[in-house]
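One protein chain is absent from this view; the other protein chains keep their places.
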Amino acid sequence: MRELLFIGLSAALINNFVLSYFLGICPFLGVSKRLDAAFGMGAAVTFVMTISGGLTYLLQQYALIPLGLQILQYVAFIFVIAGTVQFVELYVQRFFEPLHRAFGVYLPMITTNCAVLGVCLLVWSKSYNTLAQALTFSFFGGAGFTLAIVIMAGLRESIDFADVPRPLRGTPIALFVAAILAMAFAGFAGMGSQ
Amino acid sequence: MFNPIHSFLRQSWLVLILASGLSAGLAGVDSALRDRIEENSRQRLEKAVLEVVPGGSSSEPVTIAGVAMYRVTDDSEALCGWATPAEERGFQDRIRLMVGLSNDGGRVTGLTVLESSETPGLGDRIQQPQFRDQFIGRSTEHPFVRVKPGESAAGQVDAITGATISSQAVINAINGQLTLIRKELASNPNTTAESQP
Partner (left out) sequence: MSSPHSLPDARDRFVRGWFAENPTYVQLLGMCPTLAVTNTLPAAVTMAAATGVVLLCSNIITSLIRRQLQPHLRILVYTLTIATFVTIVDRLLAAFAPAMSRQLGPYVPLIIVNCIIISRAEACASRQSVWTAIADALGQSGGFLLGLASLGIVREILGSGSLWGIKVLPEKFPTMLIFVLPAGAFLTLGILSGVLNAIRMRERGPR
């Protein structure tokens, strides 16, 4: 249990997916201009990440490795992710109409979000070897992504009122804010060690 | 009459052909490169093993007390040491080491870092000889203990200034492995343990 807690903490804060691993930068810079949009994107991504993380883990562990088909890993993973996004979209559209109206527009973008494919691959490069570890890592990775993108949105809403020099408006100032945020999150390193 | 199979094929023939062609390509690449890739990672481990046991020229994987490690022999097939991987959670992420031990497990013969993502300039100085060499030649009778830089006596290890946690992680990793295998090695110097195929 403690191990799982640490995996979650590590995924969300110590090695934050956006600010440490640089996954999900495109939505981080693109969608993070409004707080509610950012939260919607984050929630949708977390949901897809958790499901894909679990499914790809099972696929790799119980199908690809036993059959010696690891060469198909990337192809299989991206299709699992694309399929997950499709199913989630259909499911949400059918059964959670208000939710779909709020967050549905972000769902198609999630397939090309580095964070989703990234989390599925990181589970294996970090040698997590139980489904519980994979799911914890995926969920908290998504939570960390949501945290970063929501903080960013809040900060950018404030920047809207600031007098930013013309060459820096838009992306450059967002990147400077991200740099400071990354420095802040670097402070989480060492947490949980003896 | 609407024939579902017909309709399916008419829509997806391109995808099916493409998928077949691409998977044939992947299968070809896999069979051509798989051996070489495995050889690369085997060589990397062997290089680390031979680095931490001076005088060794070949190694074989063995299992001792449930721990997967390497038995190192020299040109004349005589035992010249053991190498064991050790890992521990470091400051940023996990640290993996290869520790070399003498024939009876009583001394450390070498230490190399396999994997670490510690802070450049601070924690990643565990990879530098100044830190690693402290362990070489030391007895393994008592667990290693971290002290402030410059204060070490026998059995004590100078930490790196500003990298306490990384230094401690290396020490914990080594101590951890030693507690598992030390007795086994000491009681049976020429252990003919179960070799892994």
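Structure notes:
As written, the chain order gives the labels A and B, with residue 1 at the start of each chain.
Assume a residue touches a chain if its C-beta (ideal position, glycine included) is under 8 Å from a C-beta of that chain, and two chains touch if they have at least 3 such contacts.
As the structure is a prediction and not an experimental result, all values here were calculated from the model.
Although it is not drawn here, the omitted chain touches the following shown chains in the complete assembly: A, B.
From the options A:L23, A:L59, A:L135 or A:I151, the residue with contact to the unseen chain in the full assembly is A:L23. The residue touching the chain not shown here, chosen from A:V31, A:L107 or A:L122, is A:L122. Listed by residue number, the positions of chain B touching the unshown chain are 11-12, 14-15, 18-19, 22-23, 25-26, 29-30, 33, 36-37, 40-41, 44, 119-121. Take chain A: the residues that touch the chain left off the picture are 19-26, 29, 71-75, 78-79, 82, 111-114, 116-118, 121-122, 125, 166-168, 171-176, 178-180, 182-183, 186.
Here, only the chains that are shown with their structure count from here on.
The part of chain A that touches chain B in the complex is made up of residues 6, 10, 14-15, 71-72, 75, 126, 189-190, 192-194.
Those residues of chain B whose C-beta lies close enough to touch chain A in the complex are 23, 26-27, 29-30, 34, 89-94, 119, 165, 168-169, 172.
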